[in-house]
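Sharing a structure below in structure tokens format, with a few things to ask.
In this view, the complex is presented without one of its protein chains, the others remaining in place.
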Amino acid sequence: MATTTENKQQLLDNYRMMVLIRHFEERAAQLYTQAHIGGYCHLNIGEEATVVGALSTLGPKDIVFTAYRDHGHALALGSDPGAVMAELCGKATGVSKGRGGSMHLFDLEHRLYGGYGIVGGHLPLAVGAALAIQYREEDGVVMCIFGEGATNIGAFHEAMNMAKVYHLPVLFFCANNQYAMGSMPEEDSAVPEMWMKACAYDMAAERIDGMDFFSVREATRRAVERMRETREPMFLEAFTYRFRGHSMADAGRYRSQDEVREWQRRDPIQLLGRRLEEDGILDTRTREDIEKAVDEEVERATRFALESPSPETDDLYQYVYTEEDE
Amino acid sequence: MATTTENKQQLLDNYRMMVLIRHFEERAAQLYTQAHIGGYCHLNIGEEATVVGALSTLGPKDIVFTAYRDHGHALALGSDPGAVMAELCGKATGVSKGRGGSMHLFDLEHRLYGGYGIVGGHLPLAVGAALAIQYREEDGVVMCIFGEGATNIGAFHEAMNMAKVYHLPVLFFCANNQYAMGSMPEEDSAVPEMWMKACAYDMAAERIDGMDFFSVREATRRAVERMRETREPMFLEAFTYRFRGHSMADAGRYRSQDEVREWQRRDPIQLLGRRLEEDGILDTRTREDIEKAVDEEVERATRFALESPSPETDDLYQYVYTEEDE
Amino acid sequence: MATKTYREALNDALREEMHRDQDVFIIGQDVGKFEGAYRVTQGLLSEFGPKRVKDAPISETAIVGAGIGAAMAGLRPVVEFMTINFTLVAMDQIVNHAAKIRYMFGGQVSVPLVMRTPGGGGQQLTAQHSQNLEHWFAHVPGLKVVAPVSPADAKGLLKMAIRDPDPVFVLENLALYNTKGEVPDEDYEIPLGSADVKREGKDISIFAHSRMVNVALRAAERLEDEEGISAEVVDLRSLRPLDTETILNSVRKTNRAMTVEEGWATFGVGGEIVSLLMDQAFDDLDAPVKRVGGEEVPMPYSKPLERAAIPSVDRVYDVALQVLA
Partner (left out) sequence: MATKTYREALNDALREEMHRDQDVFIIGQDVGKFEGAYRVTQGLLSEFGPKRVKDAPISETAIVGAGIGAAMAGLRPVVEFMTINFTLVAMDQIVNHAAKIRYMFGGQVSVPLVMRTPGGGGQQLTAQHSQNLEHWFAHVPGLKVVAPVSPADAKGLLKMAIRDPDPVFVLENLALYNTKGEVPDEDYEIPLGSADVKREGKDISIFAHSRMVNVALRAAERLEDEEGISAEVVDLRSLRPLDTETILNSVRKTNRAMTVEEGWATFGVGGEIVSLLMDQAFDDLDAPVKRVGGEEVPMPYSKPLERAAIPSVDRVYDVALQVLA
């Protein structure tokens, strides 16, 4: 049993983080329909185990790059929920000062090197950050998170190859939620499972159950530990499911409600909760306390976001060039 | 013995074609140093078996796309040597009317759909041509030729994946001459052999001896025959060596003369010639006749090229837009 | 005449051309089962089947490249880029292949390819998803570029693009998809390369394309209402080729001009119009021609910042008054 050897508080924190992400995003969805949030807004709901399972294995010198579906990643890395929600609302107090919005969270302090909007576009950047780590002989690793659809674009291939050729510590972490907007891997990928693509780059690869927190965490931990030694890239595919549409604008007509319900029976938060209950770590009381605390935290974050000011239009040109800002 | 079951005349023609390519390119190299040819000029010398072995398996409905190292391919497909040499010299009588030069030979009649200058750029085009074949329910296949260096660029990956996903009859033919300008596969590719990359696309793949005409021809024939049935893409890697620099401008300081000499001992033309002699198909007399006929042909081609007129500068705008030309 | 949205007009154009010519097919991400990220291809998969409405992997390079190859082999592909921003990963195919193949191969082959995609900002889609790069394509010989603003133009120009023997880039605009207008019921032709005077006027010519034509029209109304100024709004409609005659005729009448573009004006669209007027209408100009473009920043997410970054009716109005001062 993984949990018996675990630090219980740590597990409760992980559980709590998954609940926080879920509630945070449900609140964000509301704010979106109320037009406090605009543009594209992609939720992690259903994929919380991939987020928390993976990121909870990282140390303070590691770096994370991810795609536009990035709220959970910011929260799991320790970003202030208020600053994240403020970013979603385009406020000056947001993590990216209201310039980035939902897709472009960045938090230097917490080693989140950004959420990016071009599919596959951040993979080369992650390789570059790992190159900097190698150059400086530091011991961090880079985790680069992307969806299964991203494995079809050229940048994926070039980044994988370069990471291997240069022997760079990049963990390519593919959150396979089975949909790239409306299309499924069997329709747009030559191989049905994404880890299989790592063979072309002589990279160790593995597929794991992305709904099971422990699977994700154990596999990621093993990979990160191994990479700290080998300084070689690795590939993980977490098989998961998004419960909501691709973005808030997606009605999801390309899949059946039955299919969604089927997957919801493996809700990663419920799965972890049950396991922790079985192992005597979580009880109804603690669970309720967590829910309540999380709700309060989300409400605080929301209030902070809504009450924060928008950036001044006079500051429109701020952050274009470094020197001009100094 | 492959040759015993062979049409002897066919084999002599193949041999003759390889000699023609060799002599043609040696003449082109001279014309380059005499400034009759300019720009980039990439020779197939050393790689003739990959060219003739592969292309001799195609039928009249098949289509070929290749890279800038394309003189041999045009000749092997049946382009008039005079028109090819004229193109190298930028003449109005050239296959591409003097607009394309060495890198951009095109011969619609002989199903050469072009030599292209951007590494990997023509791979998606080949996929599209195969799509047209599928769309019209024709039975041709597309052969797409590129170097091993091209397997590192994104376009390669996207083209391979798309060909498989759409079930298109593209034969991806990698002429691995061991150098991409100055770099070798062990330096810039995560896997040492290019056929290994096909695993990421669930594509049948094989490495063959690119110096041995029979290896190339038999493997290509098998692949093409199989593709005529399956209508699925395949991958072949022909392991070969270029005896000259990357282009005429390359002094080749990144490799030793010993290495070059070592490979020249496996000169594909000599290898085939010896085999044909052993099998009683070729004798000294025939060989000399071939050499002589080829020399005359190359001289005719050269004379035609040199005596041909340049395009009129008044025609500079011809061929930009279809309607304006009509 | 029926009233249609811009989206419906495009959808009609695709449907009609697919009925007319069996060689016309659509390829792009989520054009089929998803019915188009912006629903321009709605209903086409069920009507024409997967052979003619091809969903594609996230591989813009391969998508447009396959379109080019299929066009070389004689088909009439219509490639959808989900937005113009994603042309950036496929620029080599468009510029180095689609545009040059006919020329560099001495006219042996044409590339009858249509690339259509929405551009523009205003939807809070932020820096990576709010660009206007259409004039990059218009810079390239071998390509044609159109940018319709009305449903009728959208339908007419998309149809002409599909029938054209060379690669045509059709720029749409996210903010226009739901706008409505009259669309003729019968087949009609709008030559590629023709501008259109969307509003006649005599005091100043405002040159714009795509969504900015509507902004210019609203500014023109305000100029009329508040200042009694009669502004002519010329919809460029085509960026390559440019309809220099219509542009020059307008300025020869009004003697004053300005340009409006949604993208950044520096090395942008307006400079081409200004240069044309400088060269061919210098003596007709009573005042310097001014350009209005988006603020020169990556597009910010925050709504007030985004609003400040995109040319507004007020801005056009103010600059028109400067030109008329």
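Which chain is which? They are A, B and C, in the order written, and residues in each are numbered from 1.
Criterion: a contact is a pair of C-beta atoms (placed from the backbone, for glycine too) under 8 Å apart; a residue touches a chain by one contact, two chains touch by 3 or more.
Everything numeric here is computed off the predicted structure, so don't read it as measured data.
**Student:** If I'm reading the header right, one chain is hidden. Which shown chains does it touch across the whole complex?
**Tutor:** Answer for the hidden chain's contacts among shown chains: A, B, C.
**Student:** Any idea which of C:Lys54, C:Lys198, C:Arg211 or C:Arg240 touches the chain not displayed?
**Tutor:** C:Arg240
**Student:** Write down which of A:Leu12, A:Leu131, A:Ala204 or A:Leu306 is the residue touching the left-out chain.
**Tutor:** Answering carefully, the residue with contact to the hidden chain is A:Leu131.
**Student:** Touching residues of chain C against the unshown chain: what are they?
**Tutor:** Touching the missing chain: residues 61, 85, 88-89, 91-92, 95-96, 99-100, 103-104, 126-128, 131, 135-136, 138-142, 239-240, 242, 264-272, 274-275, 277-279, 282, 285, 287-291, 296-298, 300-301.
**Student:** Suppose we count only contacts with the excluded chain; which residues of chain A make the list?
**Tutor:** Its contact residues with the unshown chain are 63, 65, 94-100, 104, 106-108, 113-114, 116-118, 121-133, 135, 154-155, 158-159, 161-162, 165-166, 318-323, 325.
**Student:** For chain B, which positions touch the chain that isn't shown here?
**Tutor:** Residues 38-40, 87, 90-92, 96, 98-104, 116-121, 149-150, 152-155, 180-183, 187-189, 253-254, 310-311, 313, 315-317, 320 of chain B touch the chain that is not shown.
Definition applied: only the chains that are shown with their structure count from here on.
**Student:** Based on CA centres, what chain would you say lies at the far end from chain A?
**Tutor:** If we average the C-alpha coordinates per chain, B ends up farthest from chain A.
**Student:** Nearest whole angstrom, what separates the Cα centre of chain B from the Cα centre of chain C?
**Tutor:** A distance of 40 Å separates the two centres.
**Student:** List the centre-to-centre spacing of chain A and chain C in whole Å, with centres computed as mean CA coordinates.
**Tutor:** Comparing mean C-alpha positions, chain C is 36 Å from chain A.
**Student:** Suppose each chain is reduced to the average of its Cα coordinates; what separation in Å results between chain A and chain B?
**Tutor:** Between these chains, centre-to-centre, one finds 46 Å.
**Student:** Identify all positions of chain C at which a residue touches two or more other chains, and write them in rising order.
**Tutor:** Expected reply: 56-57, 59, 61.
**Student:** So which bits of chain A are touching at least two other chains?
**Tutor:** 152-155, 187-189
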